[in-house]
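All remarks here apply to the structure that follows.
With one protein chain held back, the other chains of the complex are shown just where they sit.
Chains here go by letter, A, B and C, matching the order in which they are written, and residues are numbered from 1 within each.
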Amino acid sequence: MTDAVDMRVSIGALELKNPVLTASGTFGYGLEYDDFFDVAVLGGICTKGLSLEPRHGNAPARITETSGGMLNAIGLANVGVEAFCTDKLPKLRERGVTVVPNIFATSVEDFVSLAERLDGEEGVAALELNVSCPNVDHGGLEFGCDPVAAARVTAAVRAATRLPVWVKMSPEAGDLAGVARACESEGADALTAINTIRGLAIDIHSHRGKIANRTGGLSGPALKPIALRMVWELSRAVKIPIIGIGGVSTWQDAVEYLLAGASAVQVGTASFVDPRAAKHILDGLASYCSQRGTTPEQLTGAMI
Amino acid sequence: MTDAVDMRVSIGALELKNPVLTASGTFGYGLEYDDFFDVAVLGGICTKGLSLEPRHGNAPARITETSGGMLNAIGLANVGVEAFCTDKLPKLRERGVTVVPNIFATSVEDFVSLAERLDGEEGVAALELNVSCPNVDHGGLEFGCDPVAAARVTAAVRAATRLPVWVKMSPEAGDLAGVARACESEGADALTAINTIRGLAIDIHSHRGKIANRTGGLSGPALKPIALRMVWELSRAVKIPIIGIGGVSTWQDAVEYLLAGASAVQVGTASFVDPRAAKHILDGLASYCSQRGTTPEQLTGAMI
Amino acid sequence: MGLTWRPDRAYLTGLAVAGTRKPVSTRAMHTLPLAQRDDLGNGYYVLWFDSPAPVAASAGQFTMVRSAEWGVAPLLPRPMSLLSGGSRPSMLIKVVGEGTRRMAEDPMGQPYNLLAPLGHAWTPLPEGHRPVLVAGGVGVAPLVYLAEELSAAPDALAPISLYGGRTTRDLPLAERLEACGELAVTTEDGSRGRAGRVTLLLDELLAKAAGSGDKLAVYTCGPHGMMRAVAERAEAAGVWCRASLEAPMGCGYGVCLGCPVAKRDGSYFYTCVDGPCVDAKQVDWTKEVF
Partner (left out) sequence: MGLTWRPDRAYLTGLAVAGTRKPVSTRAMHTLPLAQRDDLGNGYYVLWFDSPAPVAASAGQFTMVRSAEWGVAPLLPRPMSLLSGGSRPSMLIKVVGEGTRRMAEDPMGQPYNLLAPLGHAWTPLPEGHRPVLVAGGVGVAPLVYLAEELSAAPDALAPISLYGGRTTRDLPLAERLEACGELAVTTEDGSRGRAGRVTLLLDELLAKAAGSGDKLAVYTCGPHGMMRAVAERAEAAGVWCRASLEAPMGCGYGVCLGCPVAKRDGSYFYTCVDGPCVDAKQVDWTKEVF
């Protein structure tokens, strides 16, 4: 089925095998799936958010379930960019995986250092700037919710790397279109949207937050309508491609995102429900395209 | 059970029988429930949003279901404030219902006229200003998302009525705390939070939006974690009482809202699932309070 | 199975005050175990419930139905026409999505919440009129109920039922219509009855009635396009016509305002409280429902 249709999509100058990627923080480093499926068949994977130094992350509990979704406050636990380049990237390269490191820093300078470090590595397809993590004290929302700050990070990273730069939008920006245009004008190659929206859940027995950080980012199907609306708004606010994220769990969801204006999608929480989720979505999308005689690129923005 | 505990709560100078109200637009005019339960037992009801003139509302489809929630773009269909005062209010008065008209206008002047019209009526407990409707072209989000505009409406209505003024917050305000403080300083007696967040759903067969307006407001359990977080934030940003709204479907949800800092809650979409929902939530909350030997007022803000 | 039109039979009269709408009966939430499910093939099922407190319904009324066991998804109750009321309420469902899928699969005994009866029943048959029931697919349910009500009524005149489906497998409950009077069917693929659409039969019937001077009363329920065609033909022929509307519903009892259907006067019917059974002439059929 997959072969019958041209599933390739262009994200700016970068061509992806197909429009189904996996979302940062929900797919580890892409090396955890050998028992489940060949990750190289995907359009790409976004790694867990990488920082310059390794991070242990927040104290537990870090996750809790909500109606049709979940909250997380992982706190960007990650192995650090060095260990990623040494231990993870070579194996991903070997497997032929399209790798998009998601990077996170608390200062513009550190974003630049991360970009420079990864720029030197073979097998990196693009960089995704996480300027929208809601679960850290610094470097999260203050970059992603403010057009000026977002533009500053984008411009600095743009200057520091020849790699395509994707900026991950925060749904909590009051002026989402403004942030998006600021990033576009500073040279972002694509926007990924959206990160989680902060939520809260309280244990009524203990009177404590269900996660230690109290607030955590909402992800999963519950989030989908909001994310889809934002992708639609963004696709009308900027000319660069949008990669849609938020509750994508079925191939039908992927089609909706394409119709709303996304050029590709990322599968997040659905991979927790079934590690093969991204593969199933890809297969379903391919057979839908083949049955309808269309391509993902033709679906993009085709909502009437 | 209900009698064993003092369920009364104060919303500023206004005392309510208990902290369980119903949310605007999800409970009609409160007269549709005679077959189901005695609405007078509730803390109060917020009416469907009233405008100066009757409104037919948006073209269909107006609603669609999403994962754990629903989107609506009713377009503020309502009988108009005159018909409300003539046909609905006398009956509500007769039944002993605590009535909070929810009012909506596209200009500050019209908000004032609505407030003046209702100020003259007996049996109105407070006014709820809907400056946060996402489903109309004018008068919705531009008031509720901008501190200056929200403050202007609040101040004008405050001056026009002796009734308590509740301002209904939009979750789409980038600076929620700023809007809240602006309303507080202009004399709002309470804040109700939150209205719906705009979402989108697309029919993948027809490629059209599932509702005619394309975007619609997300409500229901899916929204709860976000709304709860905002109530918590608001309760720390202002001193006036907060009335929590968003996905309240069980008494446990009501407890969560109180713990997060709400003084009362409004039950919305849950009334569609079961018209007796608000009553069930009230009963459950009362027996929880009685079992724990606590009162709603003691629960307010008790999250550790 | 050509249509036989028997002008010799007496017209049914006096079922109720002719032409006026029945008052809305007391609605209640009935929590009832799923008692029986008949599989009619092709995704059609009849669900039966045991109701200690009788559901005081009339044909044309509906229920909002869901099971608390569903948790938060599917969230909203689903509107379903009642196929019968009383102590054994039932409904005909067609599996189209998650809610109806669950109804088709939930185990016997699982408790369901039925808010019922809701909405306006069919307007009683006007005096001196012959009932003609025009059904499409799952829209047959309120018409079967009506046919059986008419059959049970004293001096009942058998209705003429015209029933269209895509294939022979899309004509659930046809035999129950047949048991109440005459039945003629169409299928788009010609697998049963006449090939084509049900309006084909209606056209013939209207033509005959025009010739004979017989007064018809058309009741219709089915897809919007079908009802539109039926309503237009009835109107053109000056024939009394009632339609049972369909719209997505949030609440079913008039508070969400989610179920408008455009009226000719520029305002809206709210399907749940102004309908579902309405005077077809008042509907603006040119507007899409949803």
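Operating definition for what follows: a residue touches a chain if its C-beta (ideal position, glycine included) is under 8 Å from a C-beta of that chain, and two chains touch if they have at least 3 such contacts.
In this text the structure is predicted, and so the values were computed from the model without any measurement.
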item: Neighbouring displayed chains - absent chain, whole complex; value: A, B, C
item: Contact residue for the chain not shown (choose from A:Lys17, A:Arg62, A:Arg117 or A:Arg214); value: A:Arg62
item: Touching residue (missing chain; options C:Gly60, C:Pro74 or C:Gly165); value: C:Pro74
item: Residues from chain A at the interface with the omitted partner, ascending; value: 25-28, 32, 35-36, 48, 56-57, 59-65, 67-70, 72, 74, 77, 220-222, 249, 269, 271-276
item: Touch residues of chain B, complete complex, unshown partner; value: 67-68
item: Chain C, residues in touch with the chain not shown (by the definition above); value: 69-74, 98, 105, 107
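Quick note on the criterion: only the chains that are shown with their structure count from here on.
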item: Touch-based graph of the chains, sorted into line, ring, star, complete or other; value: complete
item: Chain centroid nearest the full-protein CA centroid; value: B
item: Per Cα centroids, the chain farthest from chain C; value: A
item: Rounded Å distance, chain A centre to chain C centre (Cα mean); value: 48
item: Gap in Å, rounded to a whole number, between the CA centres of chain B and chain A; value: 34
item: Shared interface positions of chain B, touching two or more other chains; value: 67-69, 220-222
item: Chain C, residues touching no fewer than two other chains; value: 72-73
